[in-house]
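Only one protein chain is missing from this complex, and each of the others stays in its spot.
Letters A and B mark the chains as written, and numbering starts fresh at 1 in each.
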Amino acid sequence: MIQLLFKRLTIAIPTLIIIIAFVFFLMRLAPGGPFTNERALPPEIEQKINETYDLDKPIIHQFGIYLSKTLKGDLGPSYKYKDFTVNELIASGFPVSITLGLSAILLSLFLGCLLGIIAAIKKNTAIDYAVMGVSLVGICVPSFVLAPILSLIFGLYLGLLPISGWGNGSIYNLILPVISLSLPQIAIISRMMRASTIETLNSDFIKTARSKGLPKNRIIRKHVIRASILPIIDYLAPATAGLMTGSIIIEQIFGLPGIGRYFVVGALQRDYTLVSGVMILYASLLMFLILISDILRVLLDPRVKINDE
Amino acid sequence: MNNILEVKNLNVKFDTTQGEVTAVNNISFNIKKGECIGVAGESGSGKTQTFFSITGILSDNGKATGEVIFNNLNLLDLNERELTKIRGKDIGFIFQDPMTSLTPHMKIGDQLTEVSIYHDKKSKSESTKKAKEVLDKVRLPRINNLIKKYPHELSGGMRQRIMIGISLMCNPRLIIADEPTTALDVTTQKDILKIFSDLQKEKITIALITHDIGVLAEVSDNIIIMNEGSIVEKGKTNKVLVTPEHDYTKHLLSCVPEWLK
Partner (left out) sequence: MMNNDKNEKLIKKALSVKGTSLLSDAFKRLIRNKASLSGLVILSIITLLSIFGPYFLKFDFYETDWNSIYLPPDFESGHYFGTDGNGRDLLVRILYGGRLSLTIGVIATLVSVLIGVTYGTISGFFGGKLDITMMRIVEILYAMPYLIFVIILMVIFGRNIYLLFLAIGAVEWLTMARIVRGQTISIKEKEFIEASRSLGQSSVFIILKHIIPNLAGTIIVYITLMVPSVIILESFLSFLGLGVQEPLTSWGVLISEGSRDMETAWWLLIFPGLFMVLTLASLNFIGDGLRDALDPKDY
């Protein structure tokens, strides 16, 4: 296990550095710097600004400074929100985004797997079709279509749920955003789980289990679930990436003060440090998740040896 | 009443996209207590489907009609719940491919003990004791180590012996072995057949399905030959193999190399 962790880290760190470099140079490539949209400034002031933000140094030097600061956890000052550092901005949005994201991951995994297994066991019955129908909705109705519609129905017409704002993390404010965010992933995961479970149910070892005369519940609990869930573990990281992407839209639609919002604003205003900072945060989270899914795989599948690739 | 199993007019049909296919066509036979009966035939002769239908593990699109009398009940009349009580307890099954027939993520010990825990309501420790006895019976070494291992750590021969062991956990009245040696290499086959011989000597009733005549010649008392869903010949092994009556049997036997007979 330690070996696995070590191996992953040795890949993760260079990857992170590459991503930081990528974002850094990409942003610098963009025509115009962070201050070109504002009124022309007298040269002395411009020079002072360049000095403060290190913009006058050769680009490699800038990168070096940025890299070392970043690895120490200092993401630098925001170019646009002049009184704040990127760290502060991210920290303010973090609780919102993490609550949203975590709830969505858990909901997607739990519901997705549950629905998938049920659909597989009751294959080709009304329940199967119902589950697959819901899943179809999740795939074909993008979140930015679904979210407003759900808001309309539950928020405006039925008056049950608030349609925007964070409300200090009240659970009512979370319901619509989390559901709109999770539905596409629930759809995908339930399909994968259904296909995987069907394949497991048709396999030889389940035939053996049936021939042992074990009750159906036992077979499903002890034999089927663990064997079927393996492909889902591989999907964990892409699923999270999908949720991160979706959260940007959802935060926008529901007016949630999370990190996604800062990202979009930063992108539109060429706030280099802010955008890089958010990007690095997301990338790190994802790498952490890849690590977790590797560990899960080793735990759940005894056939996977730790130094297997 | 010394027949363990009486099959009367068994028909097995499958509903496929190309229409209805008859796999087993009105067959009847008996299995006596303590005998080892061999069921031979080519692939597709219906021999496997016969026994799958007896234990109720046909695919969803299959339907069996007729009478299968076991324990004074017609198995075909029972519902799934009642059948699960009989499977694994009174009827043990051994499948063909040991490489895929064991659950990959469960320890060997658990795969054995769960049978008697659920059927005989034994405790974990009693079950484990029985598991070790059974593994000994199938001639497996280092049993205490073995029960903690996972299937992928074992060879095909060992896994097949474990399968046999599983079928023995509840002292079944009948064991059905579907091509138990087909997926194994010749030396391992011999070892497995030895185990069947042992079981036969203990007067455990066995139905051995295979297309390998050599296997049957070694272990079975009586033989049933099937072709295209029907029984073409049945009788004592020695008699059928030496003096076959039906054309198909003759044809089947002619495929066996001379020096094996």
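Remarks
Convention: a contact is a pair of C-beta atoms (placed from the backbone, for glycine too) under 8 Å apart; a residue touches a chain by one contact, two chains touch by 3 or more.
In this text the structure is predicted, and so the values were computed from the model without any measurement.
Here is the thing to keep in mind: the chain we left out touches A in the whole complex. Here one chain is not drawn; of A:Leu71, A:Leu106, A:Leu136 or A:Leu299, the residue touching it is A:Leu136. The missing chain, though absent from the display, is touched by one residue of A:Leu71, A:Leu152 or A:Leu299; that residue is A:Leu152.
Counting the whole complex, the residues of subunit A in touch with the unshown chain are 11, 15, 19, 23, 26-27, 29-31, 123, 136, 139-142, 144-145, 147-149, 151-152, 156, 195, 198, 237-238, 240-242, 244-245, 248-249, 252-253, 263-264, 267-268, 270, 275, 278-279, 282-283, 286-287, 289-290.
What we mean here is this: only the chains that are shown with their structure count from here on.
Each chain gets one centre point, the mean of its Cα atoms, and the points for subunit A and subunit B are 51 Å apart. Listing the residues of subunit B that touch subunit A in their complex gives 55, 57, 83-89, 92-93, 95, 97, 100-106, 114-115, 118-119, 150, 152, 163, 166. Across the interface of their complex, subunit B is touched by residues 203-205, 207-216, 218, 222-223, 226-227, 300-303 of subunit A.
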